[in-house]
Each structure stands twice: as structure tokens, then as C-alpha cells.
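A single protein chain has been omitted; all remaining protein chains appear in their positions.
Then we have subunit A:
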Amino acid sequence: MTITRDMLLAAIDRVAAAMERDFDMLNTADGALGDGDLGVTMSRGMRAISAMKDDLPDDIGMALFQCAQAFTKSSGSSYGTLMATGLMSAAKALRGAQSIDVASVPDLIAGARDKMQERGKADLGGKTVLDSLDYVSRATAEADTGDMVVAAAQAVDKALDDFRDRPATVGRARIFGEKSIGLDDPGMLAMRSVVKAATGQ
């Protein structure tokens, strides 16, 4: 099974629409634990990607590289830079390819997680988007290729459920300490929206 350029373009449309739909939800969730602009970051980044979508090259690696750049140009927010870092990691791995082998998806996500962890100087288990990606990479690695989309969608929900009642220990939410208990991490919420939209779940 492969993911073609056309499938990637369709996923971009779905993710862009999801970010418009979740604009207020993400801003509000971020406002409780950060500066309240996560919806702005995500919608700006996805709008920038949508705007150049038709000109994306056939080389999937180059296409993802340009998507990463769209995030670095549209915003200076940490989350935008982390998204760009993750996309850039996948872009490097896929350079020269015309499509993505579905079997390589767990490794691509794990690679993105590792690069983002390095960039953010953060450990897993701190209640951040890194934990969502960790859940997704492990769930997809265990699933048959045909079940990966379902496994990924379940993994982002499970990550939120598992971390909801724990305090944030890294990232912006860390300074709120115990107050973050019971609140969903905004970055994890955004990744849930992205993964569900990208997989069409």
C-alpha cells in the first residue's frame, strides 16, 4: 500500500478544513495554559500550505519540505516550529520518493517525534504533542497496514485520556503545574485534530 501525491493533497485539504473548524476550540484550550493563539498558528500554517498546494513538486520529500517552510514562514510560535521540524524530518527521509510506503509510516512518525524532542529539548511523558506522536508511532507499528488509520486515530484519543489527569512537566503549560491537571494539553488536542483529519477518521 502506498500514499500518493494526490492522497497527500486530499489530506492537506482535510487538515486545513479541520483547523478552520477547530480554530476557537484550540485558541480557548491554549488560553487556559498558554498564550491562546494555537488556533491562529495552525490555521495560518495550513492556509499557507493550501495556498501553494497545487504547485507542490512530485518529489514527496520536497513537497513535505515546502510544507515545513510554510509553517516556519507563517509563524514564530513554538508549536508551528515543532510542526515544521517534524515535517522536515519526514521530508528528509522521503527525499526523491514519488509516494510513501504505508509500512514506513510508523518510522516516519517516530523520526518526527525524535527530531521534535531534540528541538524542544523535552522528554516524553511531559504531557505534550510528543506523547501523542509517541502513541501514534507505537500504535501504527503494531497494526497491520490496513488498520493503521484506525489505530492512529485511536492512539491520539488514548494519549489525551491517559494524560488528562497528569500535570504538564514540560513546555509552556509547565508553569501552571498542578493547575494543568484535568485540562487537555492544547498541543495534544491539535495533533488529535490533525491525525483524525489526515486519516479521514
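Here is the rule we go by: a residue touches a chain if its C-beta (ideal position, glycine included) is under 8 Å from a C-beta of that chain, and two chains touch if they have at least 3 such contacts; residues count from 1.
Operating definition for what follows: contacts and distances are computed from a predicted model.
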| item | value |
| --- | --- |
| Per UniProt, the name of the complex member that is left out, chosen from "Dihydroxyacetone kinase DhaK subunit", "Protein glxC", "LigA protein" or "ABC transporter ATP-binding protein" | "Dihydroxyacetone kinase DhaK subunit" |
| Options A:Ser50, A:Ser75 or A:Thr140, residue touching the unrepresented chain | A:Ser75 |
| Sole contact to the chain not displayed, among A:Ser43, A:Thr85, A:Ser137 or A:Ser180 | A:Thr85 |
| Option touching the unshown chain, where A:Arg14, A:Lys53, A:Lys158 or A:Arg172 are the choices | A:Arg172 |
| Interface residues of subunit A (partner: the chain not displayed) | 35-37, 69, 72-78, 80-82, 84-85, 119-121, 171-172, 175 |
